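These notes are about the structure you will find just below.
With one protein chain withheld, the remaining protein chains of the complex are depicted in position.
Chains: A and B, in written order; residue numbering restarts at 1 for each.
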Amino acid sequence: MTFFEIMLLLFLIACAISIFFIKRLVNAVVVFMSYSAIMAVLWLSLESPDLAITEAAVGCGITTLLFILALKKVNALKEDGEADRDEHNI
Amino acid sequence: MSIISEEGKKTLTSFSDWVSANSPDIPAEVVYPPKKDDHGHGHDDHGHDDHGDAHCDAHEEAHEEAHEELRSSAYEALHASDAPPAAPAAVTAQPKEKETVTEEGPMTERTFVRTLGAGYRLIAAVCGVLLAIILLVTVAFLPRFGSAENPALNEVSRRYLEEGLTDTGAVNTVAGMILDYRAFDTLGESIVLFTATVTVIFLLQQSRRKNDEARALEEEDLQQGVRSLPARVVIGIAFPFAMLYGIYVVLNGHLSPGGGFSGGTILGGTLILAHLAFGEQYTQRFATITRCTGILSVALLVYMGLKSYSVLTGANGMESMVPLGTPGSIFSAGLIFPLNICVGLVVACTMFTLYSLFTKWKA
Partner (left out) sequence: MGNLFTNYYELAAMLLFVIGFLTLLIQRNLIKKIIGMNIMDTSVFLFLAAKGYVAGRMSPIIRDGVTDASLYINPIPAGLVLTGIVVAVSTTAFALALALRWYQQYNSLDVDWTALKYLLKGEK
């Protein structure tokens, strides 16, 4: 069980570091979504099931949707040919 | 949005040619309205030296008012990309020149900003490493993870666990804690949600005309939902069950894991799912922004009304008002049951209102 938890924690750190380096914003948001899902599993292993329910609904659902809606509003979701719309040319 | 636009450069050359050809005839205010020129100073001076003194005066006036004009000029530059490229008239060509000037500006400013940015990042990285070292040293001196000698396990948590069932009647100690012992704290959190909703409404509200434009332009998916039939069928089947699960989590907050916060997020997420699948035409039958903010306010007021009893009795809890019932049955735990419903409504309406505001907004 300890090994499992350490793997999940390492995955969390890897997700956070990759969010720092990912250029395309949609990918960063999706990685953040998987970060939240792993966090929900960790709440369960910390014997806090109510936190797991909340984090699963909030992190994977509502926060991600708000981020993706905001990206849609700033036209970061389109793949137009002239330039890849990453963090530096939005 | 690409910064360098070839058309802008072309327009600039043609525009400056046109200006130098026509400058004796045209008064300076027309060619260079001071209001629109505050960005361009310092670069076009070499190009337009032959304009004379009136030009320079216009420049200086513009610089004194630069701060006031910043907003309007930014607005113009924002619309510059929408303007048609050609048309060598002074008014339409001016924003184009502005964009190009940003590109070909003097290198001192650009290098200054770059150096400042690099230095800032270096300092930030050093601060981050220092912070990491301090935090990790602190972690090394914390009590062992999972040990029962943790000083956080003091008499407060012991009291909550041992007396909580008789004090509050809630089987779920967390619900008993946040809605009975610390209900004022939860009231503050609900007010934070309310404030966030109001602030986002204030930030993202738009005129009705712009709203209708946005509606007419696109957002067909948001109006009518996704077109994919399997997604609609699956969400149509799952929607009532997810709703039921959210209501179950809210109502069973004092008996099982969950409560107003968890169930409220599930309810809000389910409403958002219905909005995604079937569009606004479907969800506006039962959930609009106006209705949601109304429910939010009423739930907050009911919460305050229920909790103000404990102020009147000297903040001694509310055990004398409602019988606690037998622990484990659904109508037990005194006021925790209605308070859970209030918190669930507040959270669900907040989530759905935030989502709807974000869908309706248009830049």
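Just so we're on the same page, contacts are C-beta pairs under 8 Å (C-beta built on N, C-alpha and C of every residue); 3 or more make two chains touch, one makes a residue touch a chain.
All of these numbers come straight from a predicted model, not from anything done at the bench.
Engineer: Quick check: which displayed chains does the absent chain contact?
Structural biologist: Displayed chains contacted by the hidden chain, ordered by label: A, B.
Engineer: Write down which of B:T270, B:T283 or B:T350 is the residue touching the left-out chain.
Structural biologist: Going through B:T270, B:T283 or B:T350 one by one, B:T350 is the residue touching the chain not shown.
Engineer: Applying the definition given at the start, please give the residues of chain A touching the unseen chain.
Structural biologist: Those residues of chain A that touch the unshown chain are 5-6, 9-10, 12-13, 16-17, 19-20, 25, 28-29, 32, 35-36, 39, 42-43, 46-51, 54-55, 58-59, 62-63, 66-67, 70-71, 73-74, 76, 87-90.
Engineer: To test your reading of the contact rule: which positions on chain B touch the chain that is missing from view?
Structural biologist: Those residues of chain B that touch the unshown chain are 1, 3, 38-39, 41-42, 63, 66-67, 69-71, 73-75, 77-78, 81, 101-102, 105, 109-110, 113, 117, 121, 124-125, 127-128, 131-132, 135-136, 138-148, 150, 152-153, 156-158, 160-166, 171-174, 177-178, 182, 185-186, 189, 192-193, 196-197, 199-200, 203-204, 256-257, 259, 261-262, 264-265, 327, 347, 350-351, 354, 357-358, 361, 363.
Quick note on the criterion: only the chains that are shown with their structure count from here on.
Engineer: Where on chain B is chain A touching in the complex?
Structural biologist: Counting only chain B, the residues touching chain A are 1-3, 172, 174, 249, 257-259, 261-262, 265-266, 268-269, 272, 351, 354-355, 358-359, 361-363.
Engineer: Of all residues in chain A, which touch chain B in the complex?
Structural biologist: 49-50, 53-54, 57-58, 61-62, 65-66, 69-70, 73-74, 82-83, 89-90
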